[in-house]
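With one protein chain withheld, the remaining protein chains of the complex are depicted in position.
Then we have chain A:
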Amino acid sequence: MASAIFILDLKGKVLISRNYRGDIPMSAVENFMPLVLEAEEEQQAPTPCFTHEGINYLYIRHNNLYCILWFEWLNCEIVGLDFLHNLLDVLALTKKNSNATTILLFLHKLTEVFTEYFKELEEESIRDNFVIIYELLDEMMDFGYPQTTETKILQEYITQESHKLEVQVRPPMAVTNAVSWRSEGIKYRKNEVFLDVIESVNLLVNANGNVLRSEILGAIKMKCYLSGMPELRLGLNDKVMFESTGRAARGKAIEMEDVKFHQCVRLSRFENDRTISFIPPDGEFELMSYRLNTQVKPLIWVEAAVESHTGSRVEYMIKAKAQFKRRSTANNVEINVPVPDDAAAPKFRSSVGSVQYAPEKSCLVWKIKQFQGGKEFIMRAHFSLPSVQSSEDQETKPPIAVKFEIPYFTVSGIQVRYLKIVEKSGYQALPWVRYITQNGDYQLRMPESIKTGNMAPI
């Protein structure tokens, strides 16, 4: 498994590292950046794992989450150096072959934990917290094998204030419990559970307006403020469950194509009778995620017409339509329409919302605070293009990207039918449920621009 882990900055300088197995020269990391750059120069996309002189390099790039810009990459880079070491026997070698998925996922988990610890993971926070990072690296991986990676549990015994406590910390029971995600003895005065059902719509529409892909990625997130060791059971309007129990569904049942559960959920139980039963971790976590394809109309439909006038100016006509029921409203709708890099002198005209030119992203941003279902709006934009360029130049063709949020609504029609909470002390707990639908990867490809002569200015 992983021989060593390095955290590098973008220039390839090591910020912190941990050698787990002592079977690789730590200097091997110096080859990393040159190798990646070399691959880039040769027009080959550098892949997340590659091998060089018997050492396998697996790496992820950590994106700065607070960055709004699309292309702004990351502040630092995490590299897992993995070496398949020479074993005593050549035959054994054929089997020794690390699990790439595990290592890459572990690296992601590592950044996740660091982010939860330090809010932001960047050069500064790594330097400021090197002691705790060493402690975490020691606790989360042993001899190259991942161990405990639950932030909440780690925070119980790895804190910077530990030395201030009179009593020494001990490993929480949870570290090795069958319930490794929850500690015992949790107490709340008021027992409450909040469920957020969040559906993100991934959409891909081609330039002709045909929907290529429309997919819902749903997630049920929980905030659990429950005392003791509660047993929870969640009921959904799951079609497969209704069918297997032979009960007729009241109302609509949904058919999920794939479901993924937090490790607290008893998978075999779900396999048997589709019951979702679990002892939840304390606080916030994602209970489950699901995926399904939709046949429904894209919620926010955008049509664009582009007219470019012999390279001197370009005009856009953007039509946006909310294709959901009138009683729902999409909030904070943001339509990003790409424009040429050198577009200047923007002029906008829209019946609703505000339009801004964001030259740093090479796009115009049309914001509509509230977009009621069934409505349709039009916006026109005009840019002048200062430099006359050959129209044959290959240009990047980013798609139109749309952001939105529709509260109290799910596209799939999923419903939480019940959440049963049983704890041996017998308290009553209140579940709260909220539904929201939002954009995921919502892309509509731009149509070809129509090249015409002159047109009256708007």
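Keep this in mind: contacts are C-beta pairs under 8 Å (C-beta built on N, C-alpha and C of every residue); 3 or more make two chains touch, one makes a residue touch a chain; residues count from 1.
Convention: contacts and distances are computed from a predicted model.
J.: So which of "Cell cycle checkpoint protein RAD17 isoform X1", "BING4 C-terminal domain-containing protein", "AP complex subunit beta" or "Enhancer of polycomb-like protein" is the UniProt name of the chain that got left out?
T.: Cross-referencing UniProt, the chain left out corresponds to "AP complex subunit beta".
J.: Among A:F32, A:Y117 or A:W301, which one is in touch with the chain left out?
T.: A:Y117
J.: Where the complex has a chain not shown, which of A:L267, A:V296, A:L430 or A:I450 is the residue touching it?
T.: Missing-chain contact among the listed residues: A:L267.
J.: Which one touches the absent chain: A:T159, A:T275, A:S350 or A:S449?
T.: Going through A:T159, A:T275, A:S350 or A:S449 one by one, A:T159 is the residue touching the chain not shown.
J.: Pick out which of A:A207, A:V240 or A:I450 touches the chain that's been left out of the picture.
T.: Only one of A:A207, A:V240 or A:I450 touches the chain omitted from view, namely A:A207.
J.: If you put the missing chain back, which residues of chain A would it touch?
T.: For chain A, the residues touching the absent chain are 14-17, 19-22, 43-49, 51, 53-56, 58-60, 70, 82-102, 104-108, 116-119, 127-131, 134-135, 138, 142-143, 145-150, 155, 157, 159-163, 168-171, 175-176, 178, 180, 204, 206-208, 212-213, 215, 217, 257-263, 265-268, 270-271, 286, 288-289, 291, 392, 394-399, 441, 443, 445.
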